[in-house]
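The complex appears here minus one protein chain, its other protein chains still in place.
Our next item is subunit A:
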């Protein structure tokens, strides 16, 4: 969990993924489309990946990846991110966290 928090606070937009996860790929593309450059951490490449995955599940992230943090705050997985994007909240969150400017 500490490792998650540590990484999540390092950049305005942070996404935890797995290299084989295609849904993670979708979410990354969405962020790029919005002009954000999120920090991407692949759990299957992290030393404590398993622990981190359990920690994310503990946060209520289901499925555990992709797990999105904006401004250090846990936003959710795919469903949450897409829902927030549809009503315009995602963009606003990214602006507020200075991940993007417009």
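We adopt the following convention: a residue touches a chain if its C-beta (ideal position, glycine included) is under 8 Å from a C-beta of that chain, and two chains touch if they have at least 3 such contacts; residues count from 1.
The working rule: contacts and distances are computed from a predicted model.
K.L.:
Have a look at "Histidine-containing phosphotransfer protein", "Transcription factor TGA6", "Proteasome subunit beta" or "Protein YIPF" and point out the UniProt protein name belonging to the hidden chain.
P.N.:
Missing chain, UniProt protein name: "Transcription factor TGA6".
K.L.:
Can you name the residues of subunit A that touch the chain not displayed here?
P.N.:
The missing chain touches subunit A at positions 20-23, 25-27, 29-30, 33-34, 63, 78-79, 82-83, 85-88, 91.
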